[in-house]
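Following: one structure in structure tokens, then a few remarks.
Missing here: one protein chain of the complex. Every other protein chain is in place.
Letters A and B name the chains as they come in the text, with residue numbers starting at 1 for each one.
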Amino acid sequence: MTELVAPVPVVSPTRAKTSLMRRLVRNPVGLTALFFLALVALVAVFGPLLAPADPNAASLQTILLAPGEQGYVLGADSAGRDVLSRLLSATQISIGAALVAVVVALALGVTGGLLAGYYGKWFDSVSSWLTGLIMALPGIVVLLAARAVLGPSVWLSMAIFGVLMSPAFFRLVYASVTAVRNELYVDAARVSGLRDGRIIARHILSVVRAPVIIQAAMITGIAIAIQSGLEFLGLGDLSVPTWGGMLSDGFTKIYNAPVLMLWPSLAIGLTCISLTLLANALRDALERSSSTRKRRRAGKVNGAPAERAAVVGHADDVRAAKGEVLLSVRDLHVGYDQPDGSLTQVVHGIDLDIRKGEVHGLIGESGSGKTQTAFSVLGLLPSGGRVTKGTIDFGGLQLADAGENVYRKVRGKRIAYVPQEPMSNLDGAFTIGSQLVEPMRVVLGLSKQAATERALALLARVGLPDPKKTFASYPHEISGGQAQRVLIAGAVSCDPELLIADEPTTALDVTVQAEVLDLLRDLQAEFGMAMLLVTHNFGVVADLCDRVSVMQSGLIVESGPVRSIFNHAEHPYTQSLLDAILEDGEPRGALAPRKEVSA
Amino acid sequence: MSESLLDIRDLEVTYPIKGFGKQPFRALKGVSLDIKPGETVGLVGESGSGKTTLGRAVLGLAPVTGGSIRYREQEIGHLHRRQRRALSSEIQVVFQDPYSSLNPSLTIEQILSEPLTARGVDGKAARARVRELLGQVNLPADTADRLPREFSGGQRQRIAIARALALDPKLIVCDEPVSALDLSTQARVLDLFIEIQERTGVAYLFISHDLAVVRHISHRVAVMYHGEIVEYGDGDQVTARPEHPYTQRLFMAAPVPDPDRQEQRRADRRRLMDEQAAADEQAGAGLGAA
Partner (left out) sequence: MLTFIVRRLLSGAVLLFVITTVAYTLLYLGGGDIARRILGQNATQEQVAAKAAELGLDKPLLEQYGGWLSQAVTGDLGRSWFSGQLVTVGVSSRLAVTLSIVIGAVLIAAVVAVTLGVLAAVRGGVIDRIVQFISVLGFAIPGFLIALGLVLVFAINLKLFKATGYVPITESFAGWLASVTLPVAALAIGAIASVTQQVRGSATDALNRDYVRTLRSRGLGSNRVVYKHVLRNAGGPALAVLAVQFVGLVGGAVIVEQVFALPGLGQLAVQSTTNGDIPNVMGLVLATAVIVVVVNLLIDLAQAALNPKVRLS
């Protein structure tokens, strides 16, 4: 058992793991922890050989010798035994015992988690029930009982402790496997004709490997702590030196020679801290790699900033609104601070004017910076994001990088927002009604009763059939289309001058989309509000907008009245987008009779 | 030529709902559909209509509780895992989400050779075939050694198509394969689908919520609503002159990318909704009187 010095013997290294290792080594904390653990591992293997004296040789002459005296580097304990030799020999047993627990926990937890997670059914229920049972037992009490039954064997009690800790792995693996099992690539592998064993080995083990290693480091630390704790209570095998046993011996002499407690405390403490720090460093490395992936997925602006060519502007036509300018954006730059101190720019200087009562469409493909533009007007860019240059003038107020005190007078009252995903934009822990009433009380200063009445009226206005019922419902009790109506009701609740709608119909079904577009058009006319409509859908633009700005890679490339853009687009990018539209295209036609296909 | 490749009759799929005494969910309530060799059948519907379930049932990923799915005269609705694996060279899939349909920790070569090695193709032949497949979907050969996260959505969808083509299938179930893509990418990927079909003679069951996309690629179109097919026929007719009230509503709901024609469409839609409401009322009244 003592050969098992590597922290976790799980699976062969692969690409993902080696890059993780490299990142870990670059982290100074992780590297230090790794270095210390390697040292402990070496001592665990070679400690007994290095010990200058027999760790169990007692002597009356050397009782409680101070460190350094008579050649006893770390002194001698209450029975006159050499502390250094005992410490060196104890490492092997303490570490080995902890590893027994971890290996047992790994074997049970990982296999159980894989099987229960992948196959489900009865095995799932049984193992989940067993896990609950084991987790309900206070570990120490069980270990005490086991000792009464099985005698003071370090290895056996640690094996039992391994069983007690197996739920930690089981739950982790089970959760990852059930999540991965529903990933489309597992379905694709099944359709490709892969056997279950291969699917588990290729697609599922690779996902659970890193979290299992992290968990194993944690569990090793806990096992060392528990094992030492048992020895400390005097419940271990007194014939062999262990860290906990040495601590117990020192504790009895706490008034005479407190230094005796120092060495085992340092060994236990530093090993546990190193294991935890290692686990944390691993987790950080893992999270960093997945977060960069997520960011990329969320659509960072692709490619280098296109040089700011002149925006293709179209002259106003007769139907375009001619009112006073409400929102005026000039040379807006938006950037995100990176962990390394650099700045990633996502909007590279745009101008945008919205007049009172005008519906302005901002159209572009994913990553064009249209949503970033909308968020910067609201002052609600995700963390790390800020307006780096330019001005946002809203009815005389300067909003670019304005503080909370400026925005408090604007948000909700004068600028409102309708989001894309209806469900995730309602707080599932509160009723629909309370989420409508709360802002009205804060922003308009209404009484609870007045706000409730207004909320019910708004719910009726946005076309919800039973406003009272919806008011009392929780978000998960209504449909996506209804949730979007609720969000629209919330947005117009304080009679705003500008409504920013970010892809308000993208998450909805086509028939629901048509109804929501009708609702937005009616409300816009009724409240006389201006609208900034962010979308990727030319149909939605054609339905609602007076003017359109086309965005590409963080820049506006063309802007003008809606008919002018649709009929006489000049910028090649706008033209290419319009050409890609399939609506009213040629049908494929019937299947032509064809000759026998040679496979 | 009338012989079907895939013949679905009265298919029912019911999902059990967890929890004691809960009513099971009937996702498909007797669906019939056929696909001829080399044909694209478009399947249109909104969320919850059962269109994805129908695709998954054909792939053996959904619990068939009634009716039959026959592939080349062979019943495939209730196959064992082993028999199902044998079908992998016949029926393949391209999923909607190009991000979760490729394992992020495998290289493109590992992903593409997976179906090949599962059927015992040796490493060298598999590598050659991977290069060939990448060529077919217009991706450079050096793609093979890279990881999925290095590619855009459209490129990932091409990789997913290459994986589906690896075993020369006769039928590919395409579940919203272009919905997650940007407008311009979407058009190019659709053209790739058509080009591959004309070259190899593969048939598609093409699932989408977008009438325009389905019209572009399908020979015939089926419309699903609440677990049933409400209209099934010639692609042009169903997508431009629908007969069933639901398909008509669907058709009218999609906004036209032209301000003036959309104004017209909006008026037409309102008129249609009023007519249908009146018809429903009459039917209801008639029922009440009878």
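Throughout what follows, a residue touches a chain if its C-beta (ideal position, glycine included) is under 8 Å from a C-beta of that chain, and two chains touch if they have at least 3 such contacts.
The structure displayed is predicted, hence computed values, not measured ones.
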| item | value |
| --- | --- |
| Chains still shown that are in contact with the chain withheld from the display | A |
| Touch criterion as defined above, residue of A:21, A:107, A:261 or A:311 at the omitted chain | A:261 |
| Candidates A:74, A:235, A:312 or A:387 - the one touching the absent chain | A:235 |
| Residue among A:128, A:345, A:425 or A:479 that touches the chain left out of view | A:425 |
| Which of A:351, A:393, A:438 or A:584 contacts the chain that the document leaves out | A:438 |
| Interface residues of chain A (partner: the chain not displayed) | 132-133, 135-141, 144-150, 221, 224-225, 228-229, 232-233, 235, 247, 251, 254-255, 258, 261, 265, 268-269, 272-273, 275-277, 280, 378, 380, 382-383, 404, 408, 411-413, 415-417, 419, 421, 424-431, 435, 438-439, 442-443, 474, 476, 487, 490-491, 493-494 |
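Criterion: only the chains that are shown with their structure count from here on.
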| item | value |
| --- | --- |
| Between chain A and chain B, centroid-to-centroid distance (C-alpha), Å | 31 |
| Chain B to chain A touching residues, read off their complex | 1, 36-40, 46-47, 59-61, 81, 85-89, 91-93, 95-97, 99-107, 111, 114-115, 118-119, 149, 152-153, 160, 163, 166-168, 170, 182-184, 186-187, 190, 194, 200-201, 209-213, 215-220, 234-236, 239-240, 249-250, 252-262, 266, 269 |
| Residues of chain A defined as touching chain B within the complex | 14-16, 183-185, 187-196, 198, 202-203, 206-207, 293, 296-297, 302, 365-366, 509-511, 513-514, 517-518, 536-543, 562-563, 566, 576-578, 580-591, 593-594, 597, 599 |
